[in-house]
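Read the structure below first, then the notes.
The complex appears here minus one protein chain, its other protein chains still in place.
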Amino acid sequence: MTDLLNFGKQILASQPFSALLGTELETFEPGKAVLTLAVRDELKQQHGFVHGGVVSYLADNALTYAGGSVLGDSVTSEYKINYARPALGEKLIARATVLSSGKKQAVCQCEVVALNNGEERTVAFAQGTISKVEPKA
Amino acid sequence: MTDLLNFGKQILASQPFSALLGTELETFEPGKAVLTLAVRDELKQQHGFVHGGVVSYLADNALTYAGGSVLGDSVTSEYKINYARPALGEKLIARATVLSSGKKQAVCQCEVVALNNGEERTVAFAQGTISKVEPKA
Amino acid sequence: MTDLLNFGKQILASQPFSALLGTELETFEPGKAVLTLAVRDELKQQHGFVHGGVVSYLADNALTYAGGSVLGDSVTSEYKINYARPALGEKLIARATVLSSGKKQAVCQCEVVALNNGEERTVAFAQGTISKVEPKA
Partner (left out) sequence: MTDLLNFGKQILASQPFSALLGTELETFEPGKAVLTLAVRDELKQQHGFVHGGVVSYLADNALTYAGGSVLGDSVTSEYKINYARPALGEKLIARATVLSSGKKQAVCQCEVVALNNGEERTVAFAQGTISKVEPKA
């Protein structure tokens, strides 16, 4: 495991909400991040699909990681998400990449897929702005 | 309690993820919905703020309720969210309204505020498209 | 006319593209901006409606003005727009306000209406991030 991936895993482990959901960081390298989340009943909505808010959380977090991979300590300033289809399956995978980056901000995109019986289907696409957290003087 | 509010509360109660988080429906009337969420440590990120994914989930769900108040059974097709400041406090309140609606879709907006020692501060603004779920033939 | 409005009009006049389209600044005060645009055939698409790109341009520019009213010299970093209905009529009016602002950025929203035979109908809603342009050292 690279130092960067290890560092990323530590940050994720320090997010109580990510621990509550069970998110895992699979890839974390310059310009790229992949988060995965095992689907369980608690994460669903009334029709048996994964709740959109879970999909959105995962995309948001993957965007932050992707941006953070080139900016350092970062937050998501804003993003938009298009839901392509209901999320059904045993696992969600959010793959985010940096589209463009400067010193203070990066524009990132993310695709969220659901793994259902070994087959991947895209469930959402996100795009947003990640901003470097400026250290306080 | 109105029938509509009661109906909305039943739907929320049938969402396992909303139950996991503890979301409550405070207002649900034509063109308007208000969701609240008591903040607890499990919902935070590594710096002690409410995780952005929680804010985003609440906005997304409030948008769906607002749209659903005029369309009937609905889903969020897409939305964008701008985080205005870190969410700190004891409670989140997401107030969503319908900006425009047709037969099949509504454009809705949402403001999320954090209640901190009795004072409200806006933490995020969202805007998105809510789509009516067509009954299957 | 206030000094601020006069200043805003000068900036608009110095934008060749805004001059090409015929945009006018009607209101420019702290936290608020209103742009108007007389509709003519050149601004339309193939079905006789105002081209979406014109609506979007006007929203984008109004967002920048709203943000600039509190930040100073500014640019639009990003925005999203929802088209509510086709734009038909003799005039477009874009009304933008600041939702939240810090030292470097503001989150703004904008409603675009079309004036058709004296009646206003909303044609689009936008929300975005306006960023202060940092003077070069």
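First chain written, first letter: the chains are A, B and C, and each begins at residue 1.
Please note the rule applied: a residue touches a chain if its C-beta (ideal position, glycine included) is under 8 Å from a C-beta of that chain, and two chains touch if they have at least 3 such contacts.
Being a predicted model, the structure only gives us computed values, none of them experimental.
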Which residue of A:46, A:82 or A:116 touches the chain not shown here: A:82
Those residues of subunit B which, in the complete complex, touch the missing chain: 77-78, 80, 105, 107, 129
Subunit C residues touching the omitted chain (full complex): 11, 14-18, 20, 41-46, 51-54, 56-58, 60-61, 64, 75-83
Absent chain, residues of subunit A that touch it: 80, 82, 84-85, 99-100, 102, 107, 109, 111, 122, 125, 127-129
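Heads up, the rule we're going with is that only the chains that are shown with their structure count from here on.
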Of all other chains, the one whose Cα centre sits farthest from subunit B: C
Centroid distance [mean C-alpha coordinates] between subunit B and subunit A, Å: 21
Centroid spacing, where centroids are CA-atom means, of subunit B and subunit C in whole angstrom: 28
Subunit A residues counted as touching two or more neighbouring chains: 77-78, 80
